[in-house]
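Apart from one protein chain that is not included, each protein chain of the complex appears where it belongs.
When the chains are written out, they are named A and B in that same order, and each has its own residue count from 1.
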Amino acid sequence: MSDQTNNYDVLVVGGGIAGEETALNLANIGYKIIMVEKDLSIGGKMIHLSKVFPTLDCSACITTPKVSETARHPNISIFTNSEVGEIEKISENNFTAILTQKPRYVTEDCTGCQLCEEACPVSVEDQFQYELVGRKAAYIPFSIANPRIAAIDIENCILCGLCEKVCPADCIDFTQEAIKTKINIKSVVMATGYQIFDPTIITRYGFGKFKNVVTAMQMERQLVPTRPFNAVLRPKDGKMPDNIAYVLCTGSRDDTVGNPICSQVCCMYSTKQAQLLMGALPMADVTIYYIHVRAFGKGFCEFYNQTVGMGVEYIKGKIGKIDEAENGDLIVRYEDIESGKVKEAKHDLVVLATGILANRDYQSMFKNIVLEPDKFNYVKQVNDLSSPSKTSIGGVFVAGTASGPMDIPDSILSAGAASAETASYLRRAYNEK
Amino acid sequence: MEDITKPKEAKILVFSTEKISDPAIDLAGLLKMHYPPKVYTINVPCSSAVKPRWVMHAFEKGFDGVFIAADGTDCSYSEKCTDNTSALITLIHTQMKEKGMDPAKLKMAAICSVCAEPFVKHMINFASFLSNIKSN
Partner (left out) sequence: MKNKIGVYICQCGSNISDYVDVEKVKEAVMAEDVVLLSKTTMFACADSTQKEMASDIKEQNLDGLVVASCSPKLHLYTFRNVAIRAGLNPYNYVQVNIREQCSWAHSDKPKDATEKAIKLVLAGIHRAKHSVALKKQKISSENTVIVVGAGIAGMRSSIELANMGSQVYLIEREHFVGGRTSQWNELFTTGETGRDVISELYKQIKSNSNITLFTGAEVVSKSGSVGNFEIQVKITPRYIKPDCELDMEKFEKVLEVCPIEVEDDFNFGLNKRKAIYKNYPSEFPEIPAIDDKTCTRCGECVKLCPEIDFEQKVETLNLIAGAILLTTGFDPYEPKEGEFGYKTVDSVITLQQMKRLIELNNKELIYNGKKISKIGYIYCVGSRQSDGENKYCSRYCCTSAIHTGIITKEKYKNIQNFHFNRGIRTYGKQELLYHEASESGDVFLQFFDDTTPSITMNGKGPKVIIEDFLTKGKEIEVDLDLLVLVTGMVPRKERRISDILKVPIGRDKFYNEIHPKLRPVETVIDGVHIAGACQSPKNITESVKSALAAAAKANSLISKGEIELEPTLAIIDKSKCKSSGDCIKICPYDAIRTVEHDGKTVSEVNNSSCKGCGMCIPVCPENAIQLIGYTDIEIESMIEALI
């Protein structure tokens, strides 16, 4: 690659909804963007969701147009399956970084025909379906992935070569190696998103031990139109559940797991899933154990009221312990705040409304300079009142959940703010030159 | 002589929308889900843009059924899309009745951009419904 092609105006780290919105805004103004995504496809977490609150529009329907617009935009270069590191500030408007493109072992000529997938004899757990089902070692990440090209999961590949034989376009290339490139950029937007709380830490909830205790993301995948089983099933015996419980604040507002803050989305996504479940399983009872219902955004409170009206039961209670009965049902022991008594209830499926944690990946991306974290390891906003996307490094901005828990509408607004502040920074530095 | 023991395959014209329902029909193919091959699709920007005369033209030329794969609430143009499309359907139904046609030959359903499975189900059911009235 010649040096000239490695110059960009903005490095956007992360290809989720916040990264896409930022990149599109800046690209539409006319700036050249390099977007680096560590996964095989852009689209972030949002592309995997079912319907989204409070409008219940289908998440994929909202994400995919943005994804394809980003992919198609002449001012945006996307590197998936890639990482960025050694971001260094030389001066204002002058940064360098090292881009590492990890091998995919499939060239970009792939037409997404899936013949390699059919031929591949290896089966492993599918990370994009949150381990609910399996996938092959030669695989298209998921049906609406972008780019929709295959990849070889080299860690699980047995190098049998069957994929190579069936590929009609000759795209399989086991000789690919990681490519490191130095890039020159004028500013950086961190849109690195969040991590989902791992509930195995809270042993008393039995996640990982009791199969019918699932995370909200696993439930989300079962409610998506492209869902793996085509029905909502409980994992242990494939039975259709008819008495489902939600445990709110799993890993949020909880000092004992080191996360005292509220995740902002779990009350509402659980409320939404409850509505979808009532559609998918009309006979099922849904109970939501909560501390406070945080239905604060535009249209949220109305949505919550509607859900209560549909018959979802909200119990103000703290969960003490979950045990498994012989048939796989779960005994939920909770403190009923209304009566002050400890009670027990039986459910056949428990969904843990897992919270949002900071994605700390950004902390190792910088060289000779530190991008300061806040108390909870999110990227610190140095002036969150009047310049919400400014960070401790001039010229480095933050968008979306990289700076704290947020729902989708707020992430999109935050990305809008980051694009405006980045555009101003680029122009100011340009004018001063 | 027509073989009346075997129902005829019905020809269906689908009006799909570029951003919402057509991607669902694509997805059905992508997932190798099968539906009757005599289903043909014409793309329009929005399901509220289907002219009644196009539907009537399709019937006149020999289509057995017309299916409008509507945007529903996902429409990016107007939140009134569902209402507008429904009003069109009512209008076309009236025109069909005036010509002595069975209004059930025109169907509408909201198809979201990943609703591949509902689309396939609609096609299979609609085709068998139309074949039945055709061979009767």
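Just so it is clear, contacts are C-beta pairs under 8 Å (C-beta built on N, C-alpha and C of every residue); 3 or more make two chains touch, one makes a residue touch a chain.
What you see is a predicted model, and the numbers here were worked out from it, not measured in a lab.
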*Taking the entire complex into account, which one of A:T111, A:Q127, A:T203 or A:N327 touches the absent chain?*
A:T111
*Out of A:S41, A:S187 or A:S419, which is the one that touches the chain we can't see?*
A:S419
*Of the residues listed, A:S187, A:Q264, A:N359 or A:T391, which one is in contact with the missing chain?*
A:Q264
*chain A residues that touch the omitted chain in the full complex*: 25, 28-30, 52, 55, 57, 62, 65-66, 68, 72, 109, 111, 113, 115, 148, 168-169, 253, 260-264, 292-302, 305, 316, 337-340, 374, 376, 383-389, 404-406, 408-410, 412-417, 419-421, 423-424, 427-428
*asked:* Just checking the interface: what residues of chain B touch the absent partner chain?
replied: 11, 13, 22-23, 25-30, 32-35, 37-38, 40-42, 44-46, 48-54, 57-58, 61-63, 76-78, 80-81, 84, 88, 91
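As a convention for this text, only the chains that are shown with their structure count from here on.
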*Measure off the straight-line distance from the CA centroid of chain A to the CA centroid of chain B, and report it in whole Å.*
36
*Inside the complex, what are the residues of chain A that reach chain B?*
55-58, 60-61, 64-65, 143-144, 224-226, 230
*Along chain B, where are the residues that touch chain A in the complex?*
19-20, 23, 27, 30-31, 73-74, 76, 112-118
